[in-house]
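Accompanying notes for the structure given below.
Heads up, one of the protein chains got dropped from this complex, but the rest are sitting where they should.
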Amino acid sequence: MNEAELNFEVARLGACRIPSPMGSIQFVEDDEHVLYHTSLKEIKACECAGREPPGFEIAGPRREIFFDPSKLKCGIVTCGGLCPGLNDVIRSIVLSLHHHYGVQTVFGFPYGFEGLTYRYGHRPLELSPETVRDIHMKGGTILGSSRGPQDVLEMVDTLDRMNIGILFTIGGDGTLKGALAISEEIAKRNLKIAVVGIPKTIDNDISYMDRSFGFTTAVSEARTSIYAASTEALGARNGIGLVKLMGRESGFIAAYATLATSEVNFCLVPEVHFTLEGFMETLRERILKRRHAVIVVAEGAGQELMAETSGTDASGNVRFGDIGTFLRDRIKEYFGKAGMELNLKYIDPSYTIRSKSATTQDSVFCLLLGHNAVHAAMSGRTGMVVGFWNEEFTHVPIRLAVSKRKRIDPNGKLWDYVLAATGQPRNMA
Amino acid sequence: MNEAELNFEVARLGACRIPSPMGSIQFVEDDEHVLYHTSLKEIKACECAGREPPGFEIAGPRREIFFDPSKLKCGIVTCGGLCPGLNDVIRSIVLSLHHHYGVQTVFGFPYGFEGLTYRYGHRPLELSPETVRDIHMKGGTILGSSRGPQDVLEMVDTLDRMNIGILFTIGGDGTLKGALAISEEIAKRNLKIAVVGIPKTIDNDISYMDRSFGFTTAVSEARTSIYAASTEALGARNGIGLVKLMGRESGFIAAYATLATSEVNFCLVPEVHFTLEGFMETLRERILKRRHAVIVVAEGAGQELMAETSGTDASGNVRFGDIGTFLRDRIKEYFGKAGMELNLKYIDPSYTIRSKSATTQDSVFCLLLGHNAVHAAMSGRTGMVVGFWNEEFTHVPIRLAVSKRKRIDPNGKLWDYVLAATGQPRNMA
Amino acid sequence: MNEAELNFEVARLGACRIPSPMGSIQFVEDDEHVLYHTSLKEIKACECAGREPPGFEIAGPRREIFFDPSKLKCGIVTCGGLCPGLNDVIRSIVLSLHHHYGVQTVFGFPYGFEGLTYRYGHRPLELSPETVRDIHMKGGTILGSSRGPQDVLEMVDTLDRMNIGILFTIGGDGTLKGALAISEEIAKRNLKIAVVGIPKTIDNDISYMDRSFGFTTAVSEARTSIYAASTEALGARNGIGLVKLMGRESGFIAAYATLATSEVNFCLVPEVHFTLEGFMETLRERILKRRHAVIVVAEGAGQELMAETSGTDASGNVRFGDIGTFLRDRIKEYFGKAGMELNLKYIDPSYTIRSKSATTQDSVFCLLLGHNAVHAAMSGRTGMVVGFWNEEFTHVPIRLAVSKRKRIDPNGKLWDYVLAATGQPRNMA
Partner (left out) sequence: MNEAELNFEVARLGACRIPSPMGSIQFVEDDEHVLYHTSLKEIKACECAGREPPGFEIAGPRREIFFDPSKLKCGIVTCGGLCPGLNDVIRSIVLSLHHHYGVQTVFGFPYGFEGLTYRYGHRPLELSPETVRDIHMKGGTILGSSRGPQDVLEMVDTLDRMNIGILFTIGGDGTLKGALAISEEIAKRNLKIAVVGIPKTIDNDISYMDRSFGFTTAVSEARTSIYAASTEALGARNGIGLVKLMGRESGFIAAYATLATSEVNFCLVPEVHFTLEGFMETLRERILKRRHAVIVVAEGAGQELMAETSGTDASGNVRFGDIGTFLRDRIKEYFGKAGMELNLKYIDPSYTIRSKSATTQDSVFCLLLGHNAVHAAMSGRTGMVVGFWNEEFTHVPIRLAVSKRKRIDPNGKLWDYVLAATGQPRNMA
């Protein structure tokens, strides 16, 4: 998809005629946009091509809203794997609905989309300022989660029958696609239900967003594991500390954790290919020269090296080969054949990382994501997610958000920084 | 100063004729800029006024450099109060000079500008990759610091006599002005010495920078104090937890720490005026209704309420009245007169906050600030600081950076978020 | 009081005839004791004097209990200042009553002894396993606290009227004396109400207990402040970091925090006298030699140096002069007169420390204190606290526990360790 085809337009349920109950606040006007491009050259290219330079609607409270708060019921679901900040987002949505708009009824649907499907028999939780008071102190999600799609017709039936006006969906790519399908079915039935998402990807790989919640916390926790690996590597002759980090399609966590510690000698990510031979040879040289090494590998790296990869999980994601244990075994084998002693320690901190509560910065980010999701939904926006671009919260059509993934550019600055920090060669193929 | 008068031009020592020793890296071209404005409306206004929309030079390694690394000596000073990340920045500069350019000699001048002045007799430290290996694990600065200006002529004498080619200055507003004076004296003497700064302000109040290092760590630590205050406030009848945070001219730390905890009922910042009467009355109502309250006050807030303010410190900063103890005493007095029992606990965590080591995100940020300062200086840029704008590292002329302070806009979004999070009235005058 | 007069006997409400509902557990027999003395010499001295060597009853579940769980109502109060672990103890008592004995009704009386006094109108909270589930994650006390005594008759009226069978009191010296008075009034009225205390003193100064809960957490947090002070001291010429820690009568926190960091040069405690002149002179020498110093002072140290000390607080504790700010001002004055530059940073982390949640070890300790308090009370013990001696939980009569305070012996090993770690002279008088 080239830029000219990008659609930045956000769908709406209808005209906003109800004055916002928020008092003396700075309302955002509907024509406020933040530029998609950041350089003059790009702007001019648009103008030359006869197009307006594209931009995102700026998020925030609107002067007039679509829903009547006194009659509104809302629902929240959390889907997919755990991610730091889930409870912060739930809490922020509940508090904003309650305190900013006076909405009385908010349901939490348990275990993701399962909670919207009658066959599972999960009973919705009533969420009030009281019940969410301290939930941000804990990791995970108080609603529980599940993977995989559910029947769209059935889910819309549930929303309709329960008289839900807004559904907030917090989840990743699969969830957003589900949310899109729900909003399309809603449109087909001509219901007045807004579907607003908050994109969840600990890997930070959603396009058109500078940052996704939980990512900062994940990098922070990953640092802890890298310190452990480094300590182990230094604690024994020919010590190797090998850490597997999250990152199926993109290696942002691995890259930033590498920059955060300056103790990593090899950072392997899905975006940059390497061969076993190339990697092993470089590793061997490093060990001969320095007697220890720290390796960070993103879970999606080197998938092509493993024949046995196959199948998909309940969310429809390709099931990945385990590059962590694969590398661990290959390294041992290689050094064994070379007759070199080796002390390899393998660390896989994924579950520990994703179940953490949010660090300070993620807490702030989640709070504002939640507020802006509420503002967007109250104004009748639907089929959209809340984004963040050039320091502004934005409205992003789901279709745009799921159109492609954000990935590390192997020829870009971030990867140059990583190479500079690790000293690893650009090419290990 | 209006926009038309802003000068985004960065000074240079001369032409770059030496090929960079950095191998297969993405070099930045000198004409790459990031737009200062982020909305189409602003861009068009420039164009209508017949001006090119302004932008910052993008930082990064240049294909050709000014200095011959094999003959180059560099110096580093840290000035002013402690700030998380100082050691990270020192370390990053040393490692980049050494590993990226092969510079062999880097001096650390002890105790800020004092270290450049002979009368103090401080001996410079030699900084190598070995000596800086683990310094980022510790807070503070291994170089020591001091406040206040020193004789510019004498400092330039020192640089000249020691044959220093690049001076890196890490410090706040006063330090930058000192660095500017040094670079002007250098120009007057027609010396080939680059002066490149890394702006240090834990308060995050440098203009033309989206973020300054140490700020994220400070907010993170401030959250800890607010949790303590909240716990104390809930632990006794009519409990009040009062926390004084850093922020002389701007209340960013107080504001973000408020958003990060959602336990603050009153956030007082320098940018928003209040009267004692207005504040006390609102506080009393809160206590009557909820029996506890958490108050966060930035050190520069409410200065006009204290008659005794006067004098300046060694750096020439106005000496502030202590708003923390002032408020503590006034609140006790007010409730005493009203015959209401009160359990007020006062927390002033400033020294604990600023002496912390950097959190993960600040560590990454410091690393990249250091690298980009080195790249800029190696290319002969001078009289500039490294900035950060729209997710890009930039070159900012010192003159522009010190022209005004960044402050919270009381009519802007950030303050609206704070009001939404605390529930405090917009007006307590 | 000499040893021969010590009374280790614990009072009981009556015979235990109800079989414990705890299944296949190791019951403790009533004649199991742990020796008070730990050396053979002391044991033999007792025997020579014709006395049985004294010992404490070992705590734990009894085969027969006094109360019928199905009819029992219990109450809990927390009194005095905050201390890490309060919520852990509350939680442990509730869970043990519920799960081990099947007790259905447990009340939390709000705000300490106030909650037992009708004039305040505080309504008791019902505490169930559900309500206490996560409270140990947070510092403070969910019940709130207050200082000072209340009318004993009125409090016993409340217990009687509400049909409370066991009152658990968690508090310090004053609270224990109050609990003793309550148990005496109960005895006078011939009621069957057990009063069992869990001694709370963050200072670790209860006699006949090797450790009190919260102390380990406090030392841990104090270490953080000392690191900050040390960083500040190193960050400036003639830098001094001064930290005031808790410890009114005894300096255990200051002493252990000193041992935990190895960065303290002066540790000042109530048990060891010093003169201002002696201290200042030693400090001056240190600064001249090393250019920085870290000082830790317990709040009860050097009280005799301050004339203005006077009055008592609501709990009847002597109101202390503030040795922290006193020393800060005297040091500045002294160095000012001596014409020496000084950079003194003063840190008072008390409220931050005492409001923390418990560290791991304190969590375990609180859990077991709570369990053993429940076992003791169910067996009809009264007028006692749960102690800890030679790795065993014990029953200690309140009268014995409050008879004197535990203090650092200036001629003992702990103080020798401190002197060895700081290098400070034994005598600064």
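For reference, chains read A, B and C in written order, and residue numbers begin at 1 within each chain.
Rule of thumb we're sticking to: a contact is a pair of C-beta atoms (placed from the backbone, for glycine too) under 8 Å apart; a residue touches a chain by one contact, two chains touch by 3 or more.
Every value quoted in this text rests on a predicted model; they were computed, and no experiment measured them.
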Residue in contact with the excluded chain [from A:M22, A:I65, A:L82 or A:I170]: A:L82
Touch criterion as defined above, residue of A:P124, A:G140, A:G165 or A:G300 at the omitted chain: A:G140
Residue among A:Y36, A:F56 or A:Y111 that touches the chain left out of view: A:Y111
Selected from A:G302, A:P349, A:G383 or A:P397 as touching the chain missing from the view: A:P349
Of C:S183, C:T201 or C:S363, the one touching the omitted chain in the full complex: C:S363
For chain A, the residues touching the chain missing from this view: 82, 111, 114, 138-141, 144-146, 224-225, 227-229, 231-232, 234-237, 241, 345-349, 351-352, 355-356
For chain B, the residues touching the chain missing from this view: 134, 137-138
Touching residues on chain C - with respect to the absent chain: 23-26, 32-35, 37-40, 43, 52-53, 55, 60, 91, 95-96, 99-100, 136, 210, 216, 219-220, 223, 256-257, 259-262, 359-361, 363-364, 367-368, 371, 390-392, 411-413, 416-417, 419-421, 423, 426
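Convention: only the chains that are shown with their structure count from here on.
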Whole-Å gap separating chain B and chain C, where each centre is the average of the chain's CA atoms: 42
Contacts with 2+ other chains: residues of chain A: none
